[in-house]
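One chain of protein is taken out of this complex; the other chains stay put.
This part shows chain A:
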């Protein structure tokens, strides 16, 4: 199968001769695709190419790439395969998108039937915990790094800390992808694996993504508090307004008290219920909006887009 189809001569003439060139070519072919998909495709291709190099120690990089173009594929073909598979699998694994509703009433109330709403709501509740964790991790890491950097044992600590930030950004990416539905990388980013250890460590500190990730983690605390508060307040107030008139009918203390103002009239019950229902749906819409915006924020701060455009 590694043999060449003679009709492909022009394609072969344009084949890259080194692994970095091959990856660069693949990156160009995937221009415009989701950056998370590009990162995964580059990871896979590099793993395959380097494994093939290790299997055939006698051959040059150019020879290996020529033979691989027949089995793994030339960069353009690989790019097409990734695009195709992504579309196919996305439509197979994801729940079908809800039918678009025509009327504004349908749009407003349809939100309750969408699974994505509840996932976003859950993310908002969870983000308080993850926000506290990430914030503490970064603040502790940065201050200990700064404090210990003057000592010999400080240097490995600083390196470990920066490495941990990269790992945590993948973890947060998984959470965001599962709950908010924003496609995030599933593989770590590694390029130029052949570089010596020291320059790889140097890259860790000059990689703008590592710094953006730390900023994102710091931001997660205020955002987490905000999300949690909005979700909890919205849900409790609306559910209470809906439940209060029902409780009153069963003989509970039949007065509504808002900020010291007390109303006892029974005609208020349906009004309170209606207000509760509207508030509940507003909360659900807020969750959708937060899910969308936060997904965009995570994508921009955790995935290095500039590299692929």
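Everything below uses one rule, namely that contacts are C-beta pairs under 8 Å (C-beta built on N, C-alpha and C of every residue); 3 or more make two chains touch, one makes a residue touch a chain; residues count from 1.
To be clear about the criterion, contacts and distances are computed from a predicted model.
Protein name for the hidden chain, per its UniProt entry and selected from "Ferredoxin", "PadR family transcriptional regulator", "Glutamate transport system substrate-binding protein" or "CRISPR-associated endonuclease Cas1": "PadR family transcriptional regulator".
The chain omitted from view is touched by exactly one of A:62, A:81, A:171 or A:293, namely A:81. Where chain A meets the chain that is not shown, the touching residues are 1, 7, 40-41, 44-48, 50-54, 70-73, 77-78, 81-82, 85-86, 88-89, 93, 186-188, 190, 193.
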